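Yeah, one chain of the complex is gone here, protein chain that is, but the others are all in their spots.
The block that comes next holds chain A.
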Amino acid sequence: MTAVLELKNIYISGILSMPEWTVEEGSVVCLTGESGSGKTTLLRLMNNLRTPERGDVVYRGESVQSKDPLTLRQRIVMSAQTPVVFPGTLKENVRRGADIAGRDVTDSEIQDVLRRCRLEKPLEEEASTLSGGEKQRMALARVLLMDPDVLLLDEPTSALDEETGKKVLEAVLAVCREKGKTVIIVTHDRSLAENWADTVVEMNEIAAKEGAAHE
């Protein structure tokens, strides 16, 4: 297995301290832990939305900071816990990521990805009128349609009921497995982690803070 992402002695004062961590290509990694333990920050570092005070994030052998940030984010794409809704229709929202990445997509591809995410709504519906759970599924469909190398998903189904959330994630993870995508997902769902994850990382708030104090 090749390493797709390597975290090297990451440190952000009072938030995060991680020694060495490697993510294998095509693996599914589940991040669990209390809120405030640095899970979202870790995803943001990998997406290069934030730079650590010390240490480095390496993507395919090169520091993320040495790469063009826009191209990098189209390859290591992140979906935030609060889904981002752009002005416009469901279709425009779902294809937004692919448009940014310059990827040509057809309506049937959009419908297919929405079906996988269990969101069957008219494509021309105004995205702002969707419910919280529907917006989350729309955001998931958006990153899937971008066909990236790595997907960083921050509690992607937190607004859905447990049953639906599990079904949606299982469908998404099945697609990612099939295509050999690497997925790093923040979740509180233990059974999902046990059934799907190659690695489960328990992010402990106290450990993160103590680690920080030892620096």
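Here, contacts are C-beta pairs under 8 Å (C-beta built on N, C-alpha and C of every residue); 3 or more make two chains touch, one makes a residue touch a chain; residues count from 1.
Please note the rule applied: contacts and distances are computed from a predicted model.
> Name the chain not shown, per its UniProt record: "Sarcosine oxidase subunit alpha", "Iron export ABC transporter permease subunit FetB", "Trimethylamine-N-oxide reductase (Cytochrome c)" or "Biotin-dependent carboxylase-like protein"?
"Iron export ABC transporter permease subunit FetB"
> Any idea which of A:Ser17, A:Asn47 or A:Thr157 touches the chain not displayed?
The one listed residue touching the chain not shown is A:Asn47.
> Among A:Lys8, A:Arg96 or A:Lys166, which one is in touch with the chain left out?
Checking the options A:Lys8, A:Arg96 or A:Lys166, the one contacting the hidden chain is A:Arg96.
> Tell me which of A:Val28, A:Ala80 or A:Ala141 is the one touching the absent chain.
A:Ala80
> On chain A, what residues meet the omitted chain?
Output for chain A: 47-51, 65, 69-74, 77-80, 82-87, 96-97, 100-101, 142-143, 146.
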